Structures are given as C-alpha cells and as structure tokens.
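One chain of protein is taken out of this complex; the other chains stay put.
For clarity, chains are labelled A and B in written order, and residue numbers in each chain start from 1.
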Amino acid sequence: MTQAQLEIQLLAMATAVACSLCGVFLVLRRMSLLSDAISHTVLIGIVIAFFLTGDMTSPWLLVGATTAGVFTVLLVESLQKTGVVREDAAIGLVFPALFSIAVLLISIFSKNVHLDMDAVLVGKIALTPLPSRRLEFGGYDFGPKSLALMIAIIIVNIGFIILFFKELKVSTFDPAFSKAIGFNPYWIHLGLVLSVSTTAVASFDAVGSILVVALMAAPAATAYLLTDKLSIMLVLSCIIGMLCAVLGYWLAHFLDASIAGSMATVAGILFGLTFFFAPERGLFSVWQRAKIRDRKFKLALLLVHLTQHEGTIRELEECNIESLHLHLRWDEYETRSVAFEAVESFCALQENKVLRLTPKGRIIALESLQIGTNLS
Amino acid sequence: MTGPNDKKMEFALEINDLTVSYKDKPVLWDIDLEIPQGALVGIVGPNGAGKTTLIKSILGLLKPVAGSAKILGLEIDQGIKKIAYVPQRGSVDWDFPATVFDVVQMGTYGKLGWLGRPGIKEKKLTKDALEKVGMLELAHRQISQLSGGQQQRVFLARALVQHAEIYLMDEPFQGVDSTTEQSIVELLRELRNQGATALVVHHDLQTVKDYFDWVVLLNVRKIAAGPVSDVFTETNLKLAFGSRVSLGE
Partner (left out) sequence: MFESLSVPGLGSVVAGTALLGFLCGTLGTFAVLRKQSLMGDAISHACLPGLILAFLLFNSKESWALMLGAAISGTIAAMVILGISRFSRVKEDSALAITLSVFFGFGLMLLTWVQRRPDAAQAGLARFLFGQAATLLDRDVWLLAAIAIPCLITVFIFWKHFQLVCFDRSFAQSLGFPVFLIEVLLSLLLVMVIVAGLETVGVVLMSALLVAPAVAARQWTNKLEIMAILAGVFGAFSGIAGAVLSNIGKTSIPTGPVIVLFITLIVFLSILFAPARGIVWLQFKHWRDSKVLQLDSVLSNLLNLAREHSGKQNGHSMAMLKGISSNPSGVPRSVHKLLEMGLVSEVDKGLYIPTSKGAEYLNEKTSHMGAPLK
C-alpha cells in the first residue's frame, strides 16, 4: 500500500465517521431527507462565496456553504409553518429551486472560470494526495488539506455530541419532555442542522453531494438495526462508516471505478445484510421468532378456545377434533398438530374426538386470557 | 327439510372464534358473537379493548389469526357489499382537495363498477343523503372548513349513500357537538326501523341505555353481549372495565 492509497483511505474513513456521527441523529429524528436537501443546496453557498472571493480554495466557501445549508432548513421549516405545505413537499420544493439557481449562476457567469460542478456532485477523493492539495507548514508536510479539515470536523462533531449528549438524547426521544424540563429543543435542532451542514460541505469535496447522503443515512440506519442504545449506536455507526470507506476504496481499486460510488455501494450492501441477517431485528430472525411465537400463540389460542366453549351446548361441535379447523379457520393439518401438542403437553385430553381441558390446560388458558385483558 | 318459505332468518353478523393479534399480543381473544338483524348495537369497552379491531376484522381490513366473520350468511369478500363503514374522523386528511359533495359521492363508487362514473342517479342519491344529515347547504364547502360534528355528518352521509344493510361506525360521537350526536342517534333509529343493523363503537357509558337495543361488552375477550336490559349490568361492567367503573345511578 502506497502512501497515496493510505491517505485516500484515511480521508474516506474520516469523512465516513464525520457523516455517521450526524447521521445517527438524522435517522433517529426522522430528518434524513434534510441531508439530501442540504447536500444539494450547499452548492449555492459555494457558488456565491466563490463569486464574491474569486478563489476556489477560500475558507469563505465553507462559510457560504454552511450558511446555505442552514438557510435551506429554515426555508423548509417556514414553508411548513404556513400550514399549506407539508414537510415532504416543502423539502421537494426548496432544494431543487436553490440548486437550479446555483446551476444557472454557474452556467451564466462562470464560463471561463473553473468551477467543476461534476466534481461537486461526484467528489474528487482520488485527487487527495496531489501536491497542490497538501497542508504544508514551515516546510513540513502535514498530509492532505482535506484530511486535516475532516479531522477538525470530526472533533467539532464529537465535541458537540459530548457537550450536549443529554440534551440531544432527551430532545430526540422526547421533545415534549425536554420542553417541560426547561430547555428549548429548537436550539439543539439548530445546532444539529449547523453540524450537518458543515459536515456535508466538508465531505462533499471528497465524496460528492449525493453520496454524503449515503454516508449519513446508511451506516446510522444499519447501526439502528443492531442496537437500542444511543451511545452504542454512535460507535457502531462510526465503525460501519469506516468499514464502508476501506471496503469501498478497495472495491473501487479493484474495479477501477469511482471511490465514492463504491463506498455508497458497500454502505448499501452492509445495510442490506443487516436488514436481513441482524441477530435481533434482522428480517430472518424476526420471521423465525414469529414462527415460534405463532406456534406458541396458537397453542394458547386453542386452550382459550376450549375454555370459552367448556360446558356449553355447542361444546361437542366446537371442540371436536374433526371440525375444529373449520371453526378456527386453520389449515386442517396444522390444527391436528396443535391439538396433538396440547395433548402431549398434558393440557388437554381427547374423549371421543372431543378435546377437553385438563386442570393444567385450564390454568394456562386463564392466564393467557388475563395477559390480553387490560383493566385500565 | 326446510321449505323455501320458512327460510331461517340469517344473522346480520355471525362471528365465530375470532382471534386477532398484534405479534403475540392478542387484541381479540376467541370472540363468538351473533348479531340479529335490525339491532342497534353499541360496542363498549375500555381503551385497547379491541373495539376498532373488531370492526376492522369484520370488514376484512385486518386478517385474523383464527376464526371467521360472516355477513348475512356470506363470507367477508361477498358480504362486504352489504356493509357501510364509517371510519374514525381522524383517520383521513381533512385538507384533501374535496368538497362535502365529493366525499359523500364516494359512497356510490362501490356499486359503479370499474369504468362507471357517477351520473344523475348517483348525484341524486348524494343529495338525498346530504339532505338527511342536514348538510345540503354546505355541499360545496371544502371539507377542511367543517367543524367536528359536520365532518362526522359528512361521513355518515357517505355511508347512507351506500344504502347498506349493515352500518359499522367507529366512534361517531367522538368530538361531536350534542346536536349532531342527537341527530346521529335519530338517524340510526330510523335506519333500524327500516330493518338495517348498526354496530357503533361507543365511549359514553351513561348514554348506552338510551341509544342502543343491544350491547357488546368487550375487553379483548367478549365479556357479554345481548339486549341492553340483560347485559348492561354493574357486574358485567366491572368485568369489562375493572372495579372503578360504575353506572353512577
């Protein structure tokens, strides 16, 4: 592995970590789509700042872009507040409009200037090790500039999360309560928006605007399928993000394809794998548990059915092993096997094809009935 | 052998061992219920007792784990055409671009077939229903500009348009002014007198005796069902609601 490769991977990992940190809160607060909007509209901030300074490397670009991100969110929210537009539509209105303005500005005014829009959308992480993009200080080479910037962003993000961990937690899971204990969740919301904007701006130089969305949403959502605890989710999501970065880099290397695209692909694959195979919330284990639970539930149901008809006129008909499936509307074979299980576990007896409860079965049935019934 | 003339009177609804669950938590436990035709039935029970679930399973909107429901002796997919459903008011977006007339007219869609459009006959039916609930003057008002009671009247009219044999109503009195409540009750009585059956999810225990002939007490399982005078007793209520509830008489 050459030093250039190492640097690219480091930058990819740093970007993924910065994005994952914000992403966790976006996913939990159902704001993922704001990252989509923000990552598109930062372009207008960059364009305006660029026209004002004429310098593609000016730090003002960062400021302009962040402002544009925050502005986007405020615009979406004020549209929503009018009451005539819902949130999804508001987002769908604002970001294409701002993005279009940016595209037009570029095409009208910057014919001769080099403002590479495609690079904005796709990123140029592959150019990281170039000599012109290095941070040099006093003759020493401190590595790529973008890596330094990204690390700074990570530090800020971590700082924000540690400082306001309690507030973030409360306002994420119970905004009403956070208001009740006397701090305004809106400030936390704004802080989060600010941090998402900054992160999006810094990251999309590397991975492009659309893939920022992937790095914010996918690792966080993957972690969300693996844990319930916020702190663990944060750590997991960073690890998954780094995994996307490294695997994505080598996939791109192997295919000779876009690094950002490969990172997003890996992020998608990891999410997909987790979606199906996660130990507790994966689709397969959920199905498996449902199957077992279903069986248990059906046994309890059978017993409840027997109690409900015990001693009634229709008992002979309702509890007859041969017509049972007609009443419960189950598959005949399945009904037999559930009934057999009931007899096997000494919950019921079979007398002339009629199932009758044993004392044990009756207790289980009454307990099951109690579980369902709620006395408020 | 039964002759053609003494055909057995079908039950309006015949529910057989119906169990509905959310994951492994039973919402309805092995319900058996037979509702005679022409009854005005109140479904009563505490929150989470499965009242809405019962209605939705009868309509086939929820799939039961076990058991079945029959509508006038027919399986659900056949019998559903004989039912008019009044959902909870909060279940729809009242900012939808539709007028009172549009919403009520939707009740005629079921009998129109795939390509049919509402024509003169349907418009007449719609107007009649609006007249009945006293909303004809507001026919062209946007639905977001209605009060809670008016919204409920619109839903009621949409059900009336269907000229169904059975009416299933989910909390029609929720958030409704007393005038509207009274006129809904009037209408229900009128429907019953014409031979229709109505099942109404109801909250206010005080009015059960005045409004309904029949009552179903529900708390996940069926506590009791039958004519109000037989079933709506202190003992049964305690079984359904726990010991804190009384009729306050």
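Here, a contact is a pair of C-beta atoms (placed from the backbone, for glycine too) under 8 Å apart; a residue touches a chain by one contact, two chains touch by 3 or more.
The shown structure was predicted, so the numbers you read here are calculated from the model rather than taken from an experiment.
In the entire assembly, the chain absent from the figure touches the shown chains A, B. Only one of the listed residues, A:107, A:184 or A:312, touches the absent chain: A:107.
Here one chain is not drawn; of A:263, A:306, A:324 or A:364, the residue touching it is A:263. Interface note: of B:180, B:197 or B:219, the residue touching the hidden chain in the full complex is B:180. Contact with the omitted chain, checked across B:106, B:136, B:205 or B:239, is made by B:106.
Residues of chain A that touch the chain left out of the display are 26-27, 30-33, 35-36, 40, 79, 82, 84-86, 88-89, 91-93, 95-97, 99-101, 103-104, 107-108, 111, 117-118, 121-122, 124, 126, 210-214, 216-218, 220-221, 224-225, 251-252, 255-265, 267-268, 271, 275, 281, 283, 286.
In the full complex, the hidden chain is touched by chain B at residues 56, 59-61, 77, 80-81, 83-85, 87, 90-94, 96-99, 102-103, 106, 109-110, 112, 114-115, 117-118, 142, 146-150, 158, 175-177, 180.
Keep in mind that, in the parts below, only the chains that are shown with their structure count from here on.
Within the complex formed with chain B, the residues of chain A that make contact are 290, 293-294, 296-298, 301, 304-305, 308, 318, 327-330, 368-369, 371-376. For chain B in complex with chain A, the residues that touch the partner chain are 16-17, 19, 21, 23-27, 29-30, 32, 46-49, 64-68, 219-221, 241-242.
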